[in-house]
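Only a single protein chain was left out; the remaining protein chains are all shown in position.
Order as written gives the chain letters A, B and C; numbering starts at 1 within each chain.
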Amino acid sequence: MNAPARFFETAAPIAYGGPNAPSPLGFRWYDKDRVVLGKRLEDHLRFAVCYWHSFCWPGGDPFGGETFLRPWHHGDDALALAKAKADVAFELFRLLDVPFFTFHDVDAAPEGRSLKESVANLNAIADVFEKKIETARVRLLWGTANLFSNRRYMAGAATNPDPDVFAYAAGQVRAALEVTHRLGGRNYVLWGGREGYETLLNTDMKRELDQLGRFVSMVVEHKHKIGFDGPILIEPKPKEPTKHQYDFDVATCYGFLERYGLTKDVKLNLEQNHAILAGHSFQHEIALAQALGVFGSLDINRGDELLGWDTDQFAMNAPELALAFHEILKGGGFTTGGLNFDAKIRRQSIDPDDLIHAHVGSMDACARAFLAAAGMIEADALTGPVAERYAGWDGPEGRAILAGERTLADLADRALETGLDPCPRSGRQEFLESVVNRFV
Amino acid sequence: MNAPARFFETAAPIAYGGPNAPSPLGFRWYDKDRVVLGKRLEDHLRFAVCYWHSFCWPGGDPFGGETFLRPWHHGDDALALAKAKADVAFELFRLLDVPFFTFHDVDAAPEGRSLKESVANLNAIADVFEKKIETARVRLLWGTANLFSNRRYMAGAATNPDPDVFAYAAGQVRAALEVTHRLGGRNYVLWGGREGYETLLNTDMKRELDQLGRFVSMVVEHKHKIGFDGPILIEPKPKEPTKHQYDFDVATCYGFLERYGLTKDVKLNLEQNHAILAGHSFQHEIALAQALGVFGSLDINRGDELLGWDTDQFAMNAPELALAFHEILKGGGFTTGGLNFDAKIRRQSIDPDDLIHAHVGSMDACARAFLAAAGMIEADALTGPVAERYAGWDGPEGRAILAGERTLADLADRALETGLDPCPRSGRQEFLESVVNRFV
Amino acid sequence: MNAPARFFETAAPIAYGGPNAPSPLGFRWYDKDRVVLGKRLEDHLRFAVCYWHSFCWPGGDPFGGETFLRPWHHGDDALALAKAKADVAFELFRLLDVPFFTFHDVDAAPEGRSLKESVANLNAIADVFEKKIETARVRLLWGTANLFSNRRYMAGAATNPDPDVFAYAAGQVRAALEVTHRLGGRNYVLWGGREGYETLLNTDMKRELDQLGRFVSMVVEHKHKIGFDGPILIEPKPKEPTKHQYDFDVATCYGFLERYGLTKDVKLNLEQNHAILAGHSFQHEIALAQALGVFGSLDINRGDELLGWDTDQFAMNAPELALAFHEILKGGGFTTGGLNFDAKIRRQSIDPDDLIHAHVGSMDACARAFLAAAGMIEADALTGPVAERYAGWDGPEGRAILAGERTLADLADRALETGLDPCPRSGRQEFLESVVNRFV
Partner (left out) sequence: MNAPARFFETAAPIAYGGPNAPSPLGFRWYDKDRVVLGKRLEDHLRFAVCYWHSFCWPGGDPFGGETFLRPWHHGDDALALAKAKADVAFELFRLLDVPFFTFHDVDAAPEGRSLKESVANLNAIADVFEKKIETARVRLLWGTANLFSNRRYMAGAATNPDPDVFAYAAGQVRAALEVTHRLGGRNYVLWGGREGYETLLNTDMKRELDQLGRFVSMVVEHKHKIGFDGPILIEPKPKEPTKHQYDFDVATCYGFLERYGLTKDVKLNLEQNHAILAGHSFQHEIALAQALGVFGSLDINRGDELLGWDTDQFAMNAPELALAFHEILKGGGFTTGGLNFDAKIRRQSIDPDDLIHAHVGSMDACARAFLAAAGMIEADALTGPVAERYAGWDGPEGRAILAGERTLADLADRALETGLDPCPRSGRQEFLESVVNRFV
């Protein structure tokens, strides 16, 4: 293949040029060093570029094959192709000037004919990554293992009816977790790609949930053993590829973590497209994860609400993003997490620089939305009215009720005896929507 | 209004006439005394007729008003009308020969100008019910309080921003729970009709969840105090009337009950239409509730998968129902629960006897489906292949993994050292679907 | 009831104050006299306030009753209440300074005990409107008849199995059309509220379509007879209240109009919420109506893509609206049509001024979006790349193909003989999305 520097037409890193920048490729909002709410924008947003969509996916869909014709997808020497791919990947990281990247084991390194060979390949590529990281700004946000593409996982990994598949998956995850640790990854992700079922007719759901609980517990135990101090992240997704995935949404994952005693070590990696497939807004999933204390990181993308599959498009709608970021800021912002572009260019976007346009456009939309969210936080534009709305619960009786100092009969008696007749107040939804529009 | 005996054209209770019964109104499958799997069909199915759809709803929808013109909806003396309604209701229970009924406080008794008056009305009607029950076969499956229709609840009951609304709701629930207890109700239901939000812009979700947790806990404490030994049932529903309801689905409710320490006293009342609105099959919700130990009772109806609201139609598709009943039978069948017809005739079904046709048709579809499910259980038609599929987990290594006797490294080492290469086996979905078709 | 001037807290018309206006109630973008693309903003946008949601709906939903407690909903003298309602309505028109309003017959005037009485009431209120219009700036965008709320229409109006219902509907429509004409209405709308079916089991679809075709034809004939020169508008909606509505979407309505020879006189009134219920974006429906030559007017609102019913919220998302307006501008803008706020405040928005906040917020979002769309048009930001993409079809061979001057064999032979191997070009979706973001 060509030398990576020549894969993209763009040669110099994308720079901030302000809202009216003349170049079609300058950042108009993402001024990484601008300080907002006490931190640089880059440190708030913690953008990561993902390996799989941008460098591994050939552009196929269920009705057609490859469209991208990436040079590193065609050749016989798998490791050499993997290295060529890494060159292009790090070139994109450089051009976008992103602080983070993410990958699955099989994105980065070719699968071998045996687990042993696969692990060896992964370590060989980890060596390559290690060297590249030394001289680049980019760091590893998280690594993960692909436990869903290979035929052996067709009926799940941890939830497979065959315990040998569970063991094989353990082998893959150990290697990926250890490589993530070696590369300084901030988190480790477990996405249950096929942890679910196609039909209940052949499924023992209780058994499978117990298997999954044990698997995640093992990973947590191993993380402590090797001294990896980032969180394990699981990722809610309701359906696709399976009819039902056990990590359906935030609420489901929370119940699972509670059941298996994992809420301390495991947090959630949320995705907009997964949220809407589950019938929730992205904002809801973030708010709920914050409320339940399991917020971790985000896969930033957008789905098409009118389509029923994971389109993983680049997020571009600033007003919607602003609400998501507002929830994150209310919760204090990211700690180990960040904004991972689990987003793919359309299969018709076959020019190499379409990858750049997509990331730049979405980084800018995120930056603009973040600034709006920060503005709302600073002005207490939404938090103020909300606090006022619930003020009654901060009074002595409200606090006593929540503290368990009132029984049903206490309250019922009070309501009866005082002839209680509470007067409803306006929810002011349209006013608050207009307020948001002042900031975006 | 007319005497109840003359409201319906049908005068005699519906009888079992066999699959080829000539009458349009005989049961063709529901032979209540037939013994299957050691119990009478009536004792397996535990049918209940609900008050609200059949006797309270006037036939309106968001685009049009009353169509049914029930005589008990027109008049000035609210208590007299409520008694006339009770006469018709018990006449329907008699004609259908159902063992159970269900009601909300405001279905049965008129709301008063104060909580005190409402409670008095409820007790007055409870007296009427008590007498009717003495001479009828019908019993109370469950009672509940309507905490969503009155304007005061527009922003929720337990989750209201105003603690006085919470207190008012406590007053209503205490009365409804005590009346349910007095009438020998087998369960008490809490459906969070507006426990959710319209917009996150004005909502403090964490606060509201804590309020709801406290409310349900109070009800549990009161149930113990008064010696009511049936379970409290909460009812998953994802949306409608609010944009998001906190009792979204089984998995969400389970997480909520775990969070607030309520899994022992509170179980779930599941509904087909709510299941599909949440993106799940009814069979899934039942299987999951069984797996998580929170199965309680069923609201039997059907939604339209192509519509996005709660249509609450009468369930008529025997093959689908058979899968639901198969899950229930696998879990041992109902204890205090039953099949409550939370189903309403279409607003164009304006003849009184449409109510009878609807119930009889659905009871028959349920009976036919139940017999099919029982046949599958007796033949181990599905349970056999499933047990075989997971047999590996019953071996020593499978049991050791689940018992926590293997670490990630143990399994990874075994996989690497033995060159583990698990061989997938067919999921046989189409074969199993054909097997089901032999039984229905 | 109170005098209308005192219903709203706000007393003076809302004024334009620029993007940083300090008042919470000034327009920030809607500068009605600003000239863009050769016309004043007011003349481009042609805002209309609707009667039904803002003045007739009491705030109920399927799970609860009235919340708004409008004074004109409580009293015995129906005509006096209707006049009081009109006072408030025209006061809102004045405060918002909108150029248009819209109404159904039964919104404005009370239904009588007979058709004759209803028509008399309508004419009485039309007299009131006529006088008010004389001294106000507001004009009538369109009128319509409600053929779905009354019990008689439960099985449809034109598509009713009973031809007498069809005749009754004819009576109502003649009166509403003539009143619309008298009041100088620019269009007349026919929304088939229950022209559809609940179940195919009792429906003869072919018959019903023919009935509907005849009904619309009759209205067109009558319009010509009385000299009404605005278009008749039908309104696509796929479902709700019925399971299937015959006016499903733009494509369906187009086929219907073609079948009954009505494309010349009948155009479409499109709504965002109806579009998404049918699985389409608003932009799509507008673009398709333009392509097929049947674009008429818009009901401007927004649905919630995650809910399955018509939420009719106020449109607030400027980037999405910009794409809708871009399609309209490509087609030359409105002629007789306009932007009718078929939007309702949430039932918790119980303060009178919530009505004002909602309209002002949405008018502003529309204005901002319109300015962005106009900017894109002026810069050929999207139209330029599209023209370039299809340039091949403007060449001689492309034109010949479309003109029918090539047969299948001609093209096949050319492809075979020249070894045709067309080279795909990037669709550049992400780039174009970023371009849009520069304008909004």
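Note that a contact is a pair of C-beta atoms (placed from the backbone, for glycine too) under 8 Å apart; a residue touches a chain by one contact, two chains touch by 3 or more.
Everything quoted here is computed from the prediction, not taken from an experiment.
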Listed residues C:Tyr16, C:Phe90, C:Phe228 or C:Phe248, member touching the removed chain: C:Phe248
Which residue of C:Ser54, C:Thr203, C:Asn273 or C:Ser297 touches the chain not shown here: C:Thr203
Which residue of A:Tyr51, A:Phe148 or A:Phe295 touches the chain not shown here: A:Phe148
Residue touching the undisplayed chain, where the options are A:Gly308, A:Gly384 or A:Gly419: A:Gly308
Positions on subunit C where the hidden chain makes contact: 114-116, 119, 151-152, 154-155, 160-168, 170-171, 173-175, 198-207, 209-211, 214, 217-219, 221-222, 225, 238-239, 244, 248-249, 251-252, 254-256, 258-259, 278-281, 283-284, 287-288, 290-292, 323, 327, 382, 385-386, 389-390, 392-393, 395, 397-398, 401-402, 404, 406-409, 411-412, 414-416, 419-422, 424-425, 427-429, 432-433, 436
Absent-chain interface as seen on subunit A, which is shown: 59, 61-67, 148-151, 153-155, 193-194, 198-199, 239-241, 243, 277, 304, 306-310, 346-348, 350
Where the missing chain touches subunit B, by residue: 24, 28, 67, 276, 279-281, 305-306, 314, 316-320, 345-346, 348-351, 354, 357-358, 360-362, 364-365, 424-431, 433-438, 440
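Basically, only the chains that are shown with their structure count from here on.
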Subunit A-subunit B separation of Cα centroids, rounded to whole Å: 36
Two or more partner chains touched - positions in subunit C: 67, 306, 346, 348, 350
